[in-house]
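The following block contains the structure, expressed as structure tokens.
The complex appears here minus one protein chain, its other protein chains still in place.
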Amino acid sequence: MKLLAGHYSYWIAILLMVAGLTMLISRRNLLKKLIGLAILQSSVYLVYIAPGKLIGGTAPIIAPGYTLYSNPLPHVLILTAIVVGVATLALGLALVVRIREAYGSIEEDEILALDRAGE
Amino acid sequence: MSNDLILRVIAKLLMPYMLVFALYVQFHGDFGPGGGFQAGVIAAAAVVFYAIIFGLPAGRRLVPDRVVEAMLAVGVLLYAGVGLAGLALGGNFLDYFVLDGDPVKGQLRGIFWVEAGVGLTVAGVMLKLFTMFAGRAGADRGADKGGDRG
Partner (left out) sequence: MAGHLAMLQVVLPLVAAPLIVLARNARFAWLAATAVSYACLAIALRLASHVAEAGTLSYAIGSWAAPWGIEYRVDPLSAFLLVLVSLTAALVAPYAWRSIAAEVPADRQYLAYAMYCLCLAGLLGMVVTGDAFNLFVFIEISALSTYVLIALGPRRKALVAAYQYMLMGTVGATFYVIGVGLLYLMTGTLNMEDMALRLRDAQDLRPVYAALAFITVGIGLKLALFPLHQWLPDAYAEAPSMVTAFLAATATKVSVYVLLRFYYSVFDPDALFGRLPTGAVFIALSVAAMLFASAAAVYERDVKRLFAWSSVAQIGYITLGIGIDNTSGLTGSLAHLLNHGITKGAIFVLLGGVALRCGAGKLTVDGLGGLATRMPLTAFGLVIAGLSLIGIPGTAGFVTKWMLIQGALERGLWWVVAAILASSLIAAVYVWRVVESAYLRPAPAGVSRAETPIGMLAAGVAMALLCVYFGFETSFSIGGARDAADFLLRGTR
């Protein structure tokens, strides 16, 4: 029980990671794959931020009377990672829009069939 | 949507508060959640809000495309400029200690300008993304003859 309750943030991260990967691999629709990618990246944010909060730690601004501060570094790292994730998502969506215009469909099997027919 | 009186009035009332909030978030990144990224997104959201209610051409008149592209580039150059200023004043790249007589003030100054650059670029990027995607809506409507298959 301690394993479950004490580390619940890690369990959620694992769940998100596997859910995202499954969506990415098994879904045929290009947009759903992108959503799976976004979910996978969210799990990474949890892996970094959850351990950053120290039990009994306060916000990382020096104040008299406090000795234990939470770690601010993971937040900075994840800010960068979130921005990278947004850029990737934007690029992916732009590609999906262009693919839709070029192929008329965003289903992976239809696109592959069109490509094979064109060769 | 510009025909709806309530939406128009609320949009015009809310926009200045959103922009001021963006500035607040920009400058309070030192003491609370905030900084360049968040502020840029909120500022862009204000303009996107305007464009959604009043239409994309009105949004484009508010912030022209050239200005948005310039914001993108100028923000990055501002960041690099702060870095090179540290270099010119005798330190390493992005050295904030040398930016002022007092190293602590130098840190504050450096972070201020760096975050300003970041906020500018992020606002520009978000606006550019919105106008690019929204601007294509007409083109896609022409291609979508067979109904939605997705």
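Here the chain labels run A and B in written order, and each chain numbers its own residues starting at 1.
We take it that a contact is a pair of C-beta atoms (placed from the backbone, for glycine too) under 8 Å apart; a residue touches a chain by one contact, two chains touch by 3 or more.
In this text the structure is predicted, and so the values were computed from the model without any measurement.
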For the chain not depicted, the shown chains it touches: A, B
Residue among B:Val9, B:Leu23, B:Ala58 or B:Ala73 touching the omitted chain: B:Ala73
Absent-chain contact - pick from B:Phe21, B:Phe49, B:Phe97 or B:Phe112: B:Phe97
Where the missing chain touches chain A, by residue: 17, 21, 24, 30, 33, 37, 40-41, 44, 47-48, 51, 73-74, 77, 80-81, 84, 87-88, 91-92, 95-96, 98-99, 102-103, 111, 115
Contact footprint on chain B, counting only the chain that is left out: 69-70, 72-74, 76-77, 80, 83-84, 86-87, 91-98
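Just so it is clear, only the chains that are shown with their structure count from here on.
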Cα-centroid distance, chain A relative to chain B, in whole angstrom: 23
In the complex, chain A residues that touch chain B: 29, 31, 61, 79, 82-83, 87, 90, 93-94, 97, 100-101, 104-107, 110
Chain A-facing residues of chain B, complex: 31, 35, 37, 122, 125, 129, 132-133, 136, 139-140, 143, 146, 149-150
